[in-house]
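To start, I am sharing the structure in question, which I have written as structure tokens.
As you look at this complex, bear in mind that one protein chain is not there, while each of the others sits in place.
Up next is subunit A:
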């Protein structure tokens, strides 16, 4: 046996660590800013001569000022979420993965070149995101906002990372894979799948594209991605990190190997199915909603498996909780993980979701996970790593403890304030009497102002805690010297490693039982009235259980063989993770796009309305407004007829929204105005919208919406429309055939008509000078984005009921995702 001395590449860990800390501060600062923007309508601040100018500036002029478009809430929130997820947690994850993988493989990372390419490209992506998002360049899909050139860069960088990681696995001097590595593998392959599918898009320009999925399909794909970005970017890699750093820090063996096995496979398999719980009570087909809900409930136990395995590993090391800040952070992080993964399934229950969805409760929920679980895991890991990476003691334990308590209080303030605000506002919104709402939307804002201010304080405290961390780590670096660890390892011959073949694994007994179970499950879920598949599930479950009981050792051996070779392990993991999405998405994706759904078919946008919609997307309006009236009495009473799938089938991307900081907009659109060919008036007239965009507080002094007065100065991009319409036609929207010239002419005509209707009311517009003729003002205003946006507002949710020759509503074509037998039973 050859012994060799190797040096780990710890320099990259140091770089990733610092990148994570710096971006964490940026992300949290953006978060605090966004939170402050929510506070602007508070009486205390509005009346104060000191606070008001400060908040006014910070909040992007959401009071009666002109407004700074770059940091309006709709643009700032994606900056915050992307920075927190991909920059802060991303870099932290890479630091942890590079550090632990090298040690768990007992070899240096396969390629330093790839490692550094990975590092610098990732930072480039973040900078590109930080520049493009405030400019309003976005895809309009949550956590997938980045425009297509950056998406490509992300995909390339991720593949480099993955290649480097697997190459390191191949070169390893350790026979089998430790549980941390399982989680890293699941992360890398699943994120690749999610990111690629959700970002399938066709560019219309260098900075703009349309997703290839629209309406309900986009909704499904987006939340399959969105939910699992949480699962496989914020959860599994951090669990892997936990499995390495926690036993290291506690110096105790991991509590239970079999618990690791069960909760790993359960998480990988089940998480993927849970996406539709973001779309409960919407127009999404019932079976998908139920699947999303039920799989979310099943997720509870496997998630707690991770928490238990972590917390119980601390048995015998609890005394360190008093002295070691690292253990303090880890223990609290696991507890918050447990709390968040209990709250998650709870919020996924349809009835609870009816109360919680679209409210601040959800915001509180995700922050208990990101601040509590991700943030504290990061802090614990950094405090543990810094002394080792710089070969010295931590600069100050006292400061680290102070960080812990300040952060802890910050989180508790944050989440409890949003529990109260979310539930409180929801109850106020749900209050009805005699079939009418009791409170207008804006009236429910009064109740939550103090809680939202409390949230800002909680978030700011957390940021202060992290500043302490940055200082502490910085001083530790200054005190010590950067050292790459050197160890002596036994060099394994290549024929000792990864010898188990996929065939060996497949041929073994447990494989058949598990595979049979999965196939039966897929059949039953997609066709539940088929009793045979249910019988199959029961048969294979019993078979698996009996065989397991009969020969535990064989099952153990089987799992050992899987973890002995990285490739079959990766393949099996991929299939486990892919099944859920495939079952849920493929039937929908096969649907013809012009299908009449629920007897309704969306009316195709005019060119100007399409451009207006792109402005709506660019401004991030969906961050605060939904376009989905749920199948709930309260939604119906407040907003009108509940939304059907057919109404948004041509929306690329869908804009159902996930939070109602303002009211739903699904019924804003309306009929064509009298005497006009294209101009519409929905609930409100053009001039109302104009005034409202210029200054929402002009309409209602209590409004919390930012001013969009800048849209009255920014120019609409008419010339990009022909290409946009060409692409939309390509993906299936039945636009009438028009030449580029006709498209621009049509858009200009509609814009001028709307502009005239507004100028007729003598509005105040900043660029209008006394010598301008009325025609000139009309022509100038028609070129502005505000007009296109108004055109879109008047079109939202407009649909037709297609009729056959007898004038009866055309029967909806059977949607392929609905099982025909079941359809008969229901109707």
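We take it that contacts are C-beta pairs under 8 Å (C-beta built on N, C-alpha and C of every residue); 3 or more make two chains touch, one makes a residue touch a chain; residues count from 1.
Here, contacts and distances are computed from a predicted model.
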Among "ATP synthase subunit a", "Cytochrome c domain-containing protein", "Nitrous oxide reductase apoprotein" or "Carbohydrate ABC transporter permease", the UniProt name of the subunit that does not appear here: "Cytochrome c domain-containing protein"
Among A:70, A:539, A:574 or A:687, the residue in touch with the chain that has been omitted: A:687
Among A:6, A:51, A:128 or A:301, residue touching the chain not depicted: A:301
Residues in subunit A touching the chain absent from view: 100, 103-104, 106, 174-176, 178-179, 244, 247-248, 253-260, 262, 266, 281, 286-287, 289-290, 294-295, 297-298, 300-302, 304-305, 308, 312, 433-437, 440, 443, 524-525, 528-529, 531, 534, 537, 553, 556, 560, 631-633, 636-637, 640-642, 673-675, 681, 683-688, 691, 698-700, 757, 760-763, 822, 825-826
